[in-house]
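For this view, one protein chain was removed and the others were kept in their places.
Chain nomenclature is as follows: A and B, assigned in order of appearance, with residue numbering initiated at 1 for each chain independently.
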Amino acid sequence: MDMVTTNNRQWEKYQKEIADDRYYYARSCIRQTFFPGSEWAFIDILRNKLGKDIFDDPKHTTCTGIGYHSDVVPFQTTMTVVARHFALMTEAGYANITPSCITSFGIYTEILHAWEEHPELLERVREDLYKATKREFDVPKNLAHTSDVIYKFRNQIAMQMVHPLVDVHTGKPLRVVDHIGCHYAKMFPSKGVGGAEFPAVLSGMVDAWGGECIDYPERRHCCGFGFRNYLVQANRGYSVANSMKKLESMEPYEPDFIVTNCPGCGMFLDKWQYTISEMSGKTYGKNGYGIPVLTYEEMAGLVLGYNPWDLGLQMHQVAVEPLLDKMGIDYDPEKKYCDADGKLISLPKCPTFLKQ
Amino acid sequence: MVNFGFTISVTRAVEYDKNDKGCAEYVALRVPSSSACIGCGGCSATCTAGNLTEFNIRKIQMLMKRGENQLYKEQLHKCMLCGKCLTVCPRGVDTRGMILAMIEYMREK
Partner (left out) sequence: MSDKKHIVVIGGGPAGCVAAERLSRLGFRVSIVEKECELGGNLNNWDRLFPDGKRASEMVTKLVNDVKMADVAVWTDVEPIEAKRVENGFTILLSDKSLLFADAVMLTTGFAPFNAIRKEEYGYGIYRNVTTSVELENMIQAHIVPDTVSRVGMVHCVGSRDEKCGNMYCSKVCCITAVKQAIELKQMLPNAEIFCFYMDMRMFGPGYEELYREAQERYGIKFVRGRVSEASEDSEGRVAIKVEDTLVGRPMRMKLDRLVLMVGMEPSAGTRSVAELLGVKTKVNGFIQGGDPHIAANQTNVPGVFVAGTATAPMNSTDTLNDACAAAFQVANYLNG
């Protein structure tokens, strides 16, 4: 098992089993829209940099997490949909499932826990799934979020590092804010690397790759995504207020970037910076550029020398160029909005305050 | 500025470091017994005004101590100054005097 280190402390209580090969990959509903290169990068890193077997199954669907957390999908339905995922995993000959979404991870964890506590629920789900689809399934042997998997191999990745998380101009470690999705460990602290209060899953990567994690007062605060909250336009005011609270709290530390392991958090912390700037004129970060937000796959991709535009960084609201410059990463500004064949797709509109 | 159809919510939290504790300091000097309150609510239970209006003397003096002055300012004049609260307070707080001191402070401000 991997040792967990955060803030020079050992949280031995929260070591977690993470399978070391043969993963059944469960994609997120929304990540391919917001961070179109992240899931590709994950698969590529696992297959081509770490030599692992990972199965990307086109037959797999949503876990219903968004519907479940918005009170439109009942738990019984969610369990049956998830059981179908497990059936697909079983049919493909895999036993370790690794979801890309934090809420899927939370849902899987919650369901496995429910089945453990109430075996009759599992029997009922087996029956329902069989009636509906004629499928049968094994309960996964190992459940780990994809950030757990990258965490597990952080030292192997460090050995292949091209661009450490260091400012090439000053030689100092980059200052990184890690933001962990609430459904990673707040519901089941023992299922997260490092637990709920000082999760080490992202800070462990940052440490291993030469950066320095910042602990700021609102570090453990929710980003405000909250499903039903941002879904209803009138409620978005308190959704965005949470992101704002975090941004205000981290600002004095002058972070070089934020890294997240949750689809919603990454999207919100990035896009709300635009919203806040348009609503109030306020920008965070130096010179009006905002604080770049990366997924851990994007962070790993940059560290391993992937082309930023292949990683999908052009899709971010906050410009990543200042960060790329700090890390000494070569990129072609002309290619930022080109497709795979090098043809310009189109240029996005510029925000009023947030510099691009 | 762009209107996206919502406004950014303002925190409900008591931001103690930012709040103005002027009134609290004034009342602490003028009515020293106010420090002995244990929040039992006897005063509010018996309060003439509190049974008919939002006036909650226990809560008002706590908000005052935290510097949340805007939240109770408009309530103060609802006190009928009957003094019933004085008779029930187990800690001997000069509750009536406390309200008077708050009104006085707000007037001077």
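Before moving on, here are some points about what is shown:
One rule holds in what follows: a contact is a pair of C-beta atoms (placed from the backbone, for glycine too) under 8 Å apart; a residue touches a chain by one contact, two chains touch by 3 or more.
Values in this document were obtained by computation on a predicted structure and should not be read as measured data.
Residue A:Gly195 is the one among A:Gly37, A:Pro99 or A:Gly195 that touches the chain not shown. Note on the undisplayed chain: of the listed residues B:Val2, B:Ala36 or B:Cys82, the one touching it is B:Ala36.
Contact residues of chain B toward the unshown chain are 12-17, 28, 32-33, 35-39, 58-59, 62-63, 65-66, 68, 91. In the full complex, chain A touches the omitted chain through residues 7, 9, 11, 195-198, 215-220, 252-253.
We take it that only the chains that are shown with their structure count from here on.
Across the complex, chain B is touched by residues 233-238, 240-241, 244-245, 275-276, 278-281, 352 of chain A. Those residues of chain B that touch chain A in the complex are listed here as 1-11.
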